[in-house]
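Here the complex is missing a single protein chain, while all its other protein chains stay put.
On to chain A.
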Amino acid sequence: MSTGAKKRIMREYNECTADTPAGMKINFDEQNMTEWEILLDGPDQSIYAGGHFKLKMTFPTEYPFKPPVVSFKTKIYHPNVSNDDKGSMCLGMLRADEWKPPNKVVAVLRLIQALLIEPNADDAIEPSIANEYKENRKEFEKNAKDWVKRYAK
């Protein structure tokens, strides 16, 4: 990773600490600055309220020309988060062909938070959950709350 990229990550971190979205905490390791651990509280107005989610954001070597990789370490019942041990999240600006170098990490964090409040079922990674979200919202909310209780307390 080039010095420029490291400087940029450092700047992004400073920007994030200055303007952290509510309910988020970033654990930053000076030694390994390409992996951020993010602690995210379920937004109050969402069905994930009360849950505490752990996320990992990994910056590739080609950053900022390639998007950072976001993955949920805590299991979450969400159409846009893969339901496996990776918990990867890949949509919108995080997609490799959508990513632009000027995008900021703060914007990524805000996107994650917005997705918890309003899942994007049309761009889902888990089709079954997306179907449930579209057709049987009650069941979806019940499952999601159940998972919050089970995994995210």
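As a convention for this text, a contact is a pair of C-beta atoms (placed from the backbone, for glycine too) under 8 Å apart; a residue touches a chain by one contact, two chains touch by 3 or more; residues count from 1.
Basically, contacts and distances are computed from a predicted model.
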Given the options "Presenilin", "TRAF-like signal transducer", "KLLA0E17051p" or "Geranylgeranyl transferase type-2 subunit beta", say which is the protein name UniProt records for the missing chain. "TRAF-like signal transducer"
Taking the full complex into account, find the residue in A:8, A:75 or A:110 that is in contact with the omitted chain. A:8
Using the definition of touch stated at the top, determine which of A:43, A:64 or A:119 touches the missing chain. A:64
If the missing chain were put back, which residues of chain A would it touch? 2-4, 6-8, 10-12, 62, 64-66, 100-102
